[in-house]
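One structure below.
Omission of a single protein chain aside, the complex is shown with its protein chains in their original locations.
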Amino acid sequence: MSASGMKQSRLAFWLFLAPVLGWLLLLIVLPHLDMLYMSLRSGSFSHPGWTLTNYQAFFEEPIYWLTFARTAGYAVITTAITLVLGLPVAFYIAKVVRPGLSGALMVLLLLPFWVSELVRVYGWMILLRESGVINFFLLRLGIIDTPIEMLYNDATMIMGLVYTSMLFMVVPLVSVMESLDDSLVEAAYDLGASRLCIWRTIIIPHSKPGITSGCIVVFMLSLGNYLTPNLMGGKNSLWFTEQIYNQFIASFNWNQGSAFGFLLLALSSVIVWAGLKLTRQKLGEVAS
Amino acid sequence: MEAMTNDLSLRSLTKRFGDFVAVDDISLDVPTGSFFSILGPSGCGKTTLLRMVAGFEEPTSGTISIRGRDMANVLPNERPVNLVFQHLALFPMMTVAENIAFGLRRRGVRKDESRTRAEAMLERVGLPGYGDKRIAQLSGGQRQRVAIARCLVLEPSVLLLDEPLGALDLKLREQMKVELKKLQAKVGTTFIYITHDQSEALVMSDRVAVMNRGRFEQVGTPQELYGQPATPFVARFVGDNNAWAGTVESAADGEVVLRTDEGFVFRARGMEGCGAGSRVNLYLRPEAMRLDPKDTSNLNMFRVTLKAILFDGANSRLLTVTEQGHELLVRLPQNRTFDNLEPGREFAVGWNPSSGICFVEDGADCRGLDGEDA
Partner (left out) sequence: MIRSLPNGRPYIWSFNLFVLLYFVFLFAPLVVTCVLAFNNSDFPSLPWHGFSLDWFLSPGPDRVGVFHDSQNLRAIVTSVETAVCVSALSVLVGTCASFLFEQEEFRFKGALYMLMLAPLVIPGVILGISQLLAANSVGAFLEDTVGWDVEWLRPSFWLVVIGQFSFIATFVTLVVSARLRKFDRSLEEAALNLGANRFEVIRYITLPFLRPAIVGAAAVSFLMSFENFNTTLFLVGSEPTLPINLYLQVRDGSTPVINSISFLLIVGTSILVLFNVYLGRKDGER
C-alpha cells in the first residue's frame, strides 16, 4: 500500500492488530511463560519459592528420563518409517497415476485423517485385540490355534503412530512433487540416468522442503501424541505425555507437570530448529 | 485564468525513491478535452507520474492540480481522476454492470439509478446488453471497453490510461487505437494516456510528451515530434531513423555541412551546438531517401547496395548497405517501379538536406537502425 493509502488505513491496521495481539500474547505467550514460572516454583506449601527440584526430579528418577528418551527415540523411528512409506505413495499420486485419478486418490488419502483419531485407534483395537477381527480370520483359516494379543506392545504402538501421522507426511510430499517439472526427470532419463540415480539426484533434492516439513510435523505429532500410546501401547505409562497427564490429573503436582511440559516443549523446539538448520529452511517457508 | 482551461497542471513535480529520481522536476499543462500521451521507454518514470496524479504515490516535491484544485492531501478515492489499469483490474467477482456501477454506488447513487446509468454507459462504449455477463466471459477488447466505461460513468475531470492496450494482440490493438480516439472525441473527457509504443501515442494523441529518465524531452503534436525532434533521444525513439556519426565541417544559418565517419559529405539541418568541428549524429528518416532520383539537383547523393527486402505491405522497407558497410533502411516506394528487386542490386540514393537533422553527439549508440527501446 502506498504512502497516502497508508494514512487512511491506520484504523484498519489497529483493527487487524488488536485481535491478533490478543490471541498471541494472551493465549500463546502468557500461558507458556506461566508454565515456565510454575515449573520453577516449589509445589509444597511449607517451602514456597523458586526451586529447581522439579527438573532435578526428572534427572534423578530414571523412569522419567528413560521415558523421555524412549519417547524421543520412538518418535524418530516413527518419522523415519512414515517418510519411507510416504515417499513412494506421494510419488505415485503426483507423478505415476493418471492425472484425473490423482485428485481422487488425494481425497481418499485425506478422508481417514479427518475422522477423529479416537475412531481410527478404536478401529485398530477391534482389528488387533485378542478377540479382534484379524485373530478371528487367522483362527478360521487354521493358521493359529489360540488367539494372539497383538495390542499393547511397542511395535503396534509405532504402527499406530505411523498410521495417525501418515497424512502429514504425504500431503507436503505430494504438493512438492507436483511442482517438480516432468521435463527434469525426462532430461535425466534421456541423459542415461538410472531410476535410483534419478531419485537420488533429481527427486529427493527437489522434494527437500516437503520432506523437511513432513518430518517436522510427524515428529511433533508423535512426540505430543497421547491417545495412541495410551490405548495401543503397553499399560504402564511409558510415553512422556502420559507422565505429564499423570502429574497433572492423577498426582495433581502441577509444578512437576509444568517442568515435564517445558522439557517436552524444549525437545520439540530443538528438534524442529535443528531440522530447519540442517536443511537451511525457515519455518515460514515450511509452513506455507 | 490559465488554470481554468487546463484540466491537469503539474508544477516542478519530483519523485525520489531513495537515491533514484523517478520523476525529475516536471511541469506540464494539459488543456481541457484533449487526448494527451506520455511516451517513453519502460522505467522512464511515466507510470510513477501517473500514479502520483491518481494519488497512489506521494510527490517528493512539486504540485499537482486538477481543474485548478490542488491535490496535495487529497486521498486517491476523493480525486476527480480515474485510472484504467495496465491489466484493467476489473473485479472478477462482479458482473459487468456491477463493475461499472461500483463507483456510482460508492458515491451513494441508488441501486436502480446506478444500474440505469451503467446500462447507458455500456451502450455508449458499444456493449449494449452486456450488463449481466461475467468478466471472464468477455473478450480482451470488450474488457478494455468495460474498464474505460467503469471510469467514464463517474464523469472524471481526467481519465488516466496506463498502457491499457499492452495485453492485447496486435490486430486488436490497432483496432482499439482507432476506437479509443473516436471514444475520446465523443465523450470529450481529457485523456492522459501512458505508453511505450510510439505508434499508439502518434495515432491517438493531440499532443505527446516524450519522457526519458524522469524528464520530458519534448512536448508537442505528433507531427512536430516526428518532423522536428528537439533532442536526439526523440529522433531515435519516435519513428524509425537512420543514423550516421560525423564531424561538422562548416555551419551557417541552421544548416551544416558534415563529413560522416565513412567519408560522405552531406548538407543537413543543424540543431543547437552543431558548430564547425563538433562531433554530431545525423538522423534521416527511411522515407526521406529517394531511390534513383531523376532530378539530383540540391540533393545529397550516395550509393548503396540492396541487402534484403523487408516486406511489410504499405510499410515495406529495403535493408541497404553502403560501400563501407553502414546499414540503412530505405522506404520502398509504393509506385511499383521497384517490384522485382533482387539483393545485390545497386542504387543511387538522394535526400533533401532539410530532411536530415544533426544533433551534437549525446553518447548514446545511434548506429542501430531502430531507435526504439533506446
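The letters A and B name the chains in turn, as written, and every chain counts its residues from 1.
Keep in mind that, in the parts below, a contact is a pair of C-beta atoms (placed from the backbone, for glycine too) under 8 Å apart; a residue touches a chain by one contact, two chains touch by 3 or more.
As the structure is a prediction and not an experimental result, all values here were calculated from the model.
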item	value
Contact residue for the chain not shown (choose from B:10, B:71 or B:154)	B:154
Chain not shown: contacting residue from A:133, A:204 or A:274	A:133
Residues of subunit A (touch criterion as defined above) contacting the omitted chain	1, 5, 8-9, 11-13, 15-17, 19-21, 23-24, 27-32, 34-35, 38, 85, 88-89, 92, 95-99, 105, 107-112, 114-127, 131-133, 136-137, 163, 166, 182, 185-186, 189, 195, 198, 216-217, 220-221, 223-227, 231, 241, 244-245, 248-249, 254, 257-258, 261, 264-265, 268-269, 272, 283-284, 287-288
Absent chain, residues of subunit B that touch it	54-56, 75-78, 81-83, 85-87, 89-93, 102-103, 106-107, 136, 150-151, 154
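Following the convention adopted for this analysis, only the chains that are shown with their structure count from here on.
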item	value
Computed distance of Cα centres, subunit B from subunit A, in Å	61
